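Of the protein chains in this complex, one is absent; all others appear in place.
As written, the chain order gives the labels A, B and C, with residue 1 at the start of each chain.
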Amino acid sequence: MTTFLINLVQLLIFPGLLFCVVFGVLLAGIDRKLVARMQRRVGPPILQPWYDFVKCCGKETIIPRYAKRAIFIGAPYVGLAGLIVIALFIPVSTYGSAFSAGADLVVILYLLTVAGVALIVGAATSGSPFAGVGLSREMVAMISYELPFVLVLLAVGRVAGTGTAIGCTFSLGTIAAFQAANGPLIAHWSLIPAAIAMLLVIPCEVGSHPFDIAEAETEICEGALTEYSGSPLGVFRLSHYIKMYIMTALFCAMFLGGITTGIAGVVGIVVDVIIFLVLCGVVSFLCMTIPHAICARLRVEQIFKFYWTIVAGLAAVSLIMVWVGL
Amino acid sequence: MKLKKKSIIVKCAADLFLPLASIFGIYVVMHGNTSPGGGFQGGVLIASALLLFFLAYGGKKMKSTFHEGFLHSTESLAEVVYIVVALIGVFAGFNFCLNFIVFPQFQIETAMVMNDAVGYHVMAGVICLLIVMLTTLNSDDEDVEEGSDQKCCK
Amino acid sequence: MTISMAHFPILAIMVLFLGAFLVALFGRKSEVLRNGISFLATGGAMAFMLALIKPVMIDGEVITYWLGNWAPVSGWAIGISIEVDALSLFFGLVITVAVFVSCIYAFTYMKEDDSLANYFTLFLMLSGSVLGLVLSGDLFNMFVMIEIMTFTAVALTAFRNNYEGAIEGAFKYLAVGALGSTAVLTGIAILYCQLHTLNLAQIAATLPQYADSPLTIMAFGLLFIGFGTKAFIFPFHPLAADAHAVAPASISLMISGVLTKCGVYGIIRLVYVLFQNVEVPAVQYLVVGFGTVSMFICVTMAFNQHNFKRLLAFHSISQVGYVIAAIGLGTALGLSSGLYHAMNHTLFKGLLFLTAGAVQHATGSLDLDRLGGLAKKMPKTCILFLIGAASISGLPPFNGFASKWYIYQAAFEKGSTSGNFFFIFVCVVALITSVLTLASFIKVAQSVFFGQLSPEFKDTKEVSLAMRIPMWILAVLCIFTGLLPGKVSEYLLTPATNAAMNAVNYIDQMMGQGYAVSHGVAGSLGDTAVTFAGVWDPVIWLLLLFCVTCAVAIVAILGSNRKLGTREAPAALQEPEKVAPAEAKYEPFFSGEESVYSQVGGSDLFWGFKHNLKKYFSFMHDWHSGIVNDYALYGVVAIAFVLVFCIAFV
Partner (left out) sequence: MLQVNYIGAFCLIVLGMYCMIAKKNLMKTCIGMGMMDYGVNLLIVSVGFHDGGTAPIFVISELSRASFFVDPVPQALTLTSIVIGACTTAMALSLVIMAKKQYGTINTEQIRRLNG
């Protein structure tokens, strides 16, 4: 019974639903504020994303003529739930992950796809040509970042798995343990290109500004979200914020693990978690805020070329270096 | 190559050799279980007698003499017989396709029955095939030929 | 009178052949009789196979059976044998289930065609020959069964001969397939020349003595490429694409779900049992290389397609590429992941082909550029399609993901333990292929089921329940095998893997105890224990997803307590030409121009991706020229390549 209650708390509060929503919204708010400051604007209040979400939820939902109602309404919720479940699998500093037995890096790669597919299916069922173009671009973005992402995962898995019987691992728990023992993986110099590649993958996965081809409102009227209104739209926005948290947390778990105070007990865990969250914020600033402030939006084919040549090249260099034992 | 009207020589030769060909085929089928040859070869031999018939009497006569539909439907009967006879082994407590003597007084073994079934199946199948091919390929030519012949006569 | 378990395999085969001939005999007039016989035959075969699970899979027996009681004499196999170990039974089960489903589907799907007795006769013969192939213990019988299989499959491909291209697809399949058959037969002749036996177990026992002889290696190359032809590996994949696109959907299921599995089975038997050379690095490169190339090239080819079933056909080969790459790894994990994916491929690809058939049945078209918006008209088919698409593109928690996850683990582990970068490359290609598969099915979903409904198809009706039942069978199996990888692995994969890795047991059961060791067959291959580099528990994930979805939904419902809720688009939008006065408040937004039909067609999607690779895509388009000579050329080149590779490196 106690286990069940603990699981329930983990599911709903930390690191599950509530925490994801709060921290995701905070990250997004900070991001907007910082971008505004970098552009010498005052910028919205930090809680603006939350106000947006609440306002959306209060509005009427209109279902387009061609849409299949159940899919149209259900897609955002499934996508959101899928994202929150990922948060349960990612180890949060010394607190560890809630259900580490459930999934590994490859599974997380695919669970992120589930969220993307939810958006795509929702857009597809709306029947709008804008949504059609938007989903096509979303899918191209997915293809683009998948290759470097995979290469990074394999490189990390190889390094973190050096101690295991089969010499490689996909398990986040093993990666965390390796970093706790040997220091963060980013200190492993052959993984630095992989870390840079991963930093570049994050904004595309999240769909933040220079890579937001799927929602390019100036070109294709919000793309995939064209026909959405009311609470489903709010939920999609919320998923976007939560994705920011999940991707940065994944980066921290993969490359910046093991940065802890070493204090035992509850206090130590709380401090460690706070450090972890600060790191998330820093990563978010590096990979999302700065490009957002300084870059113009790329075109579809540019994104594909960029990811399959430069970013994938970085990751591949890292993988090969790891492989030959550097 | 077009064949002219059936000449009497071909007809006579066919009358002479048709029974021989058929009997040789049947011989091969019947002795398939004890000597070289067997159902398939015998069946093909019998069926090839059809070609002789075709040469001598032409497509129309061939179609009216050999009942294609009947052969076509009984062809699968032969296969069913084969499988059922082969299954006797299973139900008698032995293995599939086991060869044993059914009627000792006539020296009839299951292998022989199976052989005959194969022979019939092949014969029916090949005859059907030949009829189909010969009629699709030659039916038009024959009509034209006959028509032109009549014109010449008139 | 009880029939012992040993008779079940031959009865399963014979019940199908008997059914075929009975249909030919009695099924011409009466539809009930025809369907009844077919149903009983396929169901009976499936029942026999299911009954064998207990002794073979769980108790680990190997059923050996000598036709006509011609048991081996002084160590020489003189009769024709049937040998069923767990590997054969695994494929037997997959095949009979697929055959059964295809059979029920065809009752309704083929209703409007004529000469159906011929269809069911050929269909049952095809099923029987396929089952005979996997259960046979005799190399030449395998060849005969392959030929019957090819022959009937060609006839069934051309069954709807009024379809555009049906004849052409069938002819290409037959002509280039003949290359594969020739290769198999030549391989068999060479093996016979050396060993003077055709029995699989005896060959397996005596072959290691000749392992280094060039003749053996040549035979291996020929048999490999021959079975590869039957699995339609690269460069034989255009045949599959042509045949699938024109065959009836129930036959497409057979070709992709069953015939390719025969090729896979042949390759497994070859490298694990017959030649036992899967541990040789060159053989691993060969098998894994062919698998990898097939999986990548076919998935990119699918981007070019405009025909629903042709697209599925390319994906089919792509998935078979996964299977072949996995079995070529030579580890226990690799083999079991390959088997798992082979099974899953039959299930989800069968499902997808049947939904394609349903779409064809309902609309009469398979053109991705013309269809659209059918989700509204065929909601149930749409759900089935989404299940199949999610499975094939590897979305958790469906079965495609579970088996692909196994494959990644296997490739990564193999690369890591052997220190060979090639296998890591394979792992990367497999992962990328998976996302490309997803993209491709997004394309199908958008251009068939979602988007706007074309006015041409506004009267489309949902297909009948009789057609949906077989689809649901497959869909439910897809979900179950995905949710319970542990159970599948315990009852099906592990026994099959152990059987394949343990050639000694296979030989001994057939030829008598100690036969293998006396001929110098060295123990079983490798370690059959399986360790994973990662973790994946679909049940936990699903429970969590369910809980979180509930929580989100509750929050959403509580949050929207103001009586706004959701509503359909107003009538003004539904019928643009007559604006209802009551909805006048929407007029400022919806007035103006009438809405026009504008669907983003399948070929317009993924522009950014295709644009960057347009040289590659146009080259591949020209390369698949559709001329039978070209395909024969690719086939001959492949045979030559494999022979040269084998002789040079094995």
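As a working rule, a contact is a pair of C-beta atoms (placed from the backbone, for glycine too) under 8 Å apart; a residue touches a chain by one contact, two chains touch by 3 or more.
For clarity, every value in this text was computed on a predicted model and none was experimentally measured.
> Going by the stated contact criterion, tell me the shown chains that border the hidden chain.
B, C
> For the chain not shown, which residue from C:A51, C:A189, C:L465 or C:V644 touches it across the whole complex?
Missing-chain contact among the listed residues: C:A189.
> Which residue among C:A20, C:A241 or C:I392 touches the omitted chain?
C:A241
> Identify the residue among C:N304, C:S365 or C:N505 that touches the chain left out of the display.
C:N304
> Looking at the full complex, which residue from C:E147, C:D367 or C:D537 touches the chain that isn't shown here?
C:E147
> Can you say which of C:G44, C:G68 or C:G169 touches the chain missing from this structure?
C:G169
> Footprint of the hidden chain on chain C, which residues?
140, 144, 147, 151, 154-155, 158, 161, 164-165, 167-172, 174-175, 178-179, 181-182, 185-186, 188-189, 192-193, 196, 198, 241-242, 245-246, 304-305, 310, 621, 624-629, 632-633, 636
> Pick out the residues on chain B that sit against the missing chain.
Contact residues on chain B toward the absent chain are 35-36, 40, 129, 136.
Convention: only the chains that are shown with their structure count from here on.
> Note down the smallest number of touching-chain steps it takes to go from chain A to chain B.
2
> Please report how many Å separate the Cα centroid of chain B from that of chain C, as a whole number.
Once rounded, the distance between the two centres reads 40 Å.
> What residues on chain C touch chain B, complex-wise?
Of all residues in chain C, those touching chain B are 1, 3, 7, 10-11, 14, 17-18, 21-22, 24-25, 28, 65-69, 121.
> What does chain A use to touch chain C in their complex?
11-12, 16-17, 57-66, 68-69, 71, 73, 77-78, 80-82, 84-85, 88, 99-107, 109-111, 113-114, 117, 120-121, 124-125, 127, 129, 132-133, 135-137, 139-140, 142-143, 146-147, 150-151, 154, 157-158, 161, 164-171, 173, 213, 230-231, 235, 299-301, 303-305, 308, 319-320, 323
> Using the touch definition from the top, list the residues of chain C that touch chain A in their complex.
Checking each residue of chain C against chain A gives 373, 375-376, 379, 382, 386, 390, 394-396, 401, 405, 408-409, 412-413, 415-417, 421, 424, 427-428, 431-432, 435-436, 438-439, 442, 445-446, 450-453, 531, 533-537, 540-541, 544-545, 547-549, 551-553, 556, 559-560, 562, 564-569, 573-574, 598-600, 604-609, 611-612.
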